[in-house]
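What follows is one structure encoded as structure tokens, with my remarks underneath.
Note that this complex is displayed minus one protein chain, with the remaining chains in position.
Residue numbering begins at 1 within each chain, and the chains themselves are lettered A and B in the order written.
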Amino acid sequence: MTRKLLLALPLLVFVLFVGAALWRLADPPSSTVASKLVGKPVPPFALKPALPTKPGFGAADLAGGQPRLVNLFASWCVPCIAEAPVLAELKARGVAIDGIAIRDTAPDITRFLSEQGDGYARIGADPNGQAQIALGASGVPESFIVDGRGIIRYHHIGAVMPQDVPEVMAEWEKVR
Amino acid sequence: MIAEAGLAALWLAAALALLQLGAAIAGPRVGDVRAVAVPTAVAQGVLTLFAFAMLIWLFVRTDLSVELVAANSHSMKPFIYRFSGAWGNHEGSMLLWVTVLAVAGAGLALVERRLPPETMRATLGAQAALALGFFGFLLIASNPFARLYPAPAEGQGLNPLLQDPGLAFHPPTLYLGYVGLSVAFSLAVGALITREVGPALARAMRPWVLGAWVLLTLGITAGSYWAYYELGWGGWWFWDPVENASLMPWLAATALLHSVNVLAARGGLRSWTIMLAVVAFSMSMVGTFLVRSGILTSVHSFAVDPERGSFILGLLVLYVGGALALFAARVGTVREGARFELVSREGALVANNLLLTVLLGVVFVGTLYPIFVEAATGDKISVGPPYFNAVSGPITLVLALLLFIGPLLNWRRDRRPNLRRIALPLVVTVLALAATFLADMSLLARLGLAFAAGLAVASLLPLAGRNLRRTPLATWGMVISHLGVAVALAGAASDTAFTRETLAAARPGEVLSVGPWSVRLAGVDPVAGPNWTAVEGHLVATRGGTTIRLDPQSRTFSDPPTETSEAAIRTLFDGQLYTVLGHREGERWQLRLWWKPFVTLIWLGGALIALGGALALVGRWWRGRRQRRSEEAFA
């Protein structure tokens, strides 16, 4: 009996392998890594203003009683151009948006905002991507919804596109 | 017409494979195995070789009316990359795979004379079944000869990282190795079907395993060196899934190489050798599947396509599942082999097989574990160098230690092994270990250096006291391969222990130091190549009275737009100076400098291991020929 089991063992391992492979083929690996901070407080960070015309902000400013959408963007980021009109629509529907400019300069940001529109209430500068890492983000653009107590409630990876608006609005309504 | 001729040859070859399989199933009724199977197998080899030549021709001519050429080539590419571009893509490399499979099948049919006809028939049937599946895959899901209408004005180019002389010949080498193992697989399946497992089978299998193993060793060694100079960070092995995919067949083939000797010489380890022969080629197919399906995220992504992945998985289930089921059903009836005791050559080889198999199992489990965890819990985890190094380090050291004594033991039983013979290597090991305490390094590096020194001596012992001229070439081969293990181990340990690194941003004229070297950035100039532009740094490195110049480049390719850094590496007798030019920071340029003492021993060791295998192959072939001649003379 044990000998038979032993002889079938390689076959068993192979069946397991095929099972895992089939599962993986049906559910291909996503290349994005979701932040594990959803449901947890915003980690401490403080960002200087990216532009002379707008204030910067820090983690403490995100626990001010009102929810915020924090959007990581950059003037050098191509998908951010596609995202800009959607952010404008979200703003029109009452979403308060703060921006974090990743590895960017004031003149570039000014040019980007004048060309693509500016829906940001505040823009913090993150010249070395340290706030990006602190938030558990890995690319640009990414967006977080933070509730009034400063808890991260939602993480969107990549540009928010028109088809994503209902989901983002639903998450926004949940925390209002 | 060229493309159509190639395609027609493939269809014809597929039909012949079907015929060969049918003939094997029909059995002796359709005549002698040599009369039917041999011509069909040889014709398949010739036809696929022809198809492959047609594809190369299309690439060399840059015939853009062929979809594959348009997608992967460019008329401005240098000749050698237009040539190697033929297999630098999914379809072309699968055609190469099928070609090697068919040619290997033809070779087996032509060369093998010792096997009983029934086993031979079953083996050729198995080989035809393998070929048939891959022909189907090629013709149905990856046709390399598909036309594109209208033809574009220019091709899309080849990934610049693949435009490298090393990469032009690295994949075919590995393929030859992978597919060479298919012959061992078919022989094992054939023997399971006819239940004829014995020394004759082992002798038939051995040259194929040896040849495949030599090519795999060369391929992996070359791949490691390619990653080392191309990735630009001084690493030479990353435990990346794709690297693991190539290592697993090599580990299985290495174990098989040793167990097949036990079977050939002593008739022992019968079912185990069959198992390993099945596993070795299975691992080649698993590796192909992992790389092509993209189910594991890897730095070396290659023509990833889940649909094709499903097709390969289907073939895997058919062949590997079938062979394992056959194994489970039949191997119980295989007669047990000759007996032996723990302290014997067989005992040492069993220990070698045990350790290699454990390593293979660990690499397999570690590579696939993230998929299992994610399937079961949804969590994404990574298994990487810290895990693999922690396991493979100690196993490698024990294997090295086993090599001190193993080749000196007698077959069957060694009641009083002459331990005095290994006194010298043990003394060398201890002395080397003591010497390592002169420098600060990790324990693993310390032991690696010490064992490498001891093994370098121990590996030569089988030659001690022999007439070197009359020593069989196969013994020389074993000695050189084992010496190669010592050399590679020394290189790896030395890299870990002694490498010095300097990362800095320097102004032109500034001097940096790395290890014993002073490196001055003399200047930075723009340069241009056939299909790229670059900035080139001019470095002047001095040590004592030695001055060398190095010109690392940061290249920008236009088709497709990509940036690569071309490291400038200088090999000296005692190590390599490895320099990389990075980005510009204002007036400064980022420089990455490494001084890597004796790092080249890693690849030199790999080459020695392969050379030993090649010598053994030639030696056995030579001996076999002489034996046959003398037999014929008697008859």
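Heads up, the rule we're going with is that a residue touches a chain if its C-beta (ideal position, glycine included) is under 8 Å from a C-beta of that chain, and two chains touch if they have at least 3 such contacts.
The rule we apply is simple: contacts and distances are computed from a predicted model.
Missing chain, UniProt name from the options "Cytochrome c-type biogenesis protein", "Protein-export membrane protein SecF", "RsbT co-antagonist protein RsbR" or "succinate dehydrogenase": "Cytochrome c-type biogenesis protein". From the set B:Ile2, B:Ala53, B:Met76 or B:Leu231, the residue in touch with the chain omitted from the display is B:Leu231, counting the whole complex. For the options B:Gly85, B:Gly107, B:Gly155 or B:Gly223, the residue in contact with the chain missing from this view is B:Gly223. Interface note: of A:Pro10, A:Gly56, A:Gly119 or A:Gly136, the residue touching the hidden chain in the full complex is A:Gly136. Seen across the whole complex, the unshown chain contacts chain B at 88, 93, 159-162, 167, 170-171, 174-175, 178, 219-220, 223, 226-227, 231-233, 235, 238, 240-243, 245-246, 287-288, 291, 297-302, 339-342, 347, 350-351, 354, 357-358, 361-362, 365-366, 369, 373, 376-377, 379-387, 391, 395, 501-505, 556, 560-565, 582-583, 585-586, 590, 592.
By the touch rule set out above, chain A reaches the unshown chain at residues 6, 31, 33, 35-37, 43, 74, 76, 78, 102-105, 127-130, 132-136, 138-139.
Here is the rule we use: only the chains that are shown with their structure count from here on.
Between chain A and chain B the centroid-to-centroid distance comes to 41 Å (mean Cα coordinates, whole Å).
Chain A contributes residues 3-4, 7-8, 10-11, 14-18, 20-25, 28-29, 31, 33 to its touches with chain B in the complex.
Considering their complex, residues 275, 278-279, 282, 286, 289, 293-297, 306, 309-310, 313, 316-317, 320-321, 324-325, 327-328, 331-332, 368, 371-372, 375, 380 of chain B touch chain A.
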